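Every protein chain except one is present and positioned as in the full complex.
And now, subunit A:
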Amino acid sequence: MTILAYLIPISLFLGALGLVFFVYTVRSNQYDDPEGDARRILSDEYDDHPKP
């Protein structure tokens, strides 16, 4: 059962990592226009070169 000593901290760490990334996405306004972002991916405007 000593494996638990590694696995539990690892699982908690990964969960916390996910949470941190989520907080980052909220902070950087990534949920302001969900519908528009879903459609923007279909536009071929920046296919050749990225947005300057």
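Basically, contacts are C-beta pairs under 8 Å (C-beta built on N, C-alpha and C of every residue); 3 or more make two chains touch, one makes a residue touch a chain; residues count from 1.
We take it that contacts and distances are computed from a predicted model.
> What protein name does the UniProt record of the undisplayed chain give, "Proteasome subunit alpha", "Cu2+-exporting ATPase", "sn-glycerol-3-phosphate transport system permease protein UgpE" or "Sugar ABC transporter substrate-binding protein"?
"Cu2+-exporting ATPase"
> Extract the touching residues of subunit A with respect to the undisplayed chain.
Residues 1, 4, 8, 11-12, 15-16, 18-19, 22-23, 26-28, 31-36, 39-40, 42-43, 45 of subunit A touch the chain that is not shown.
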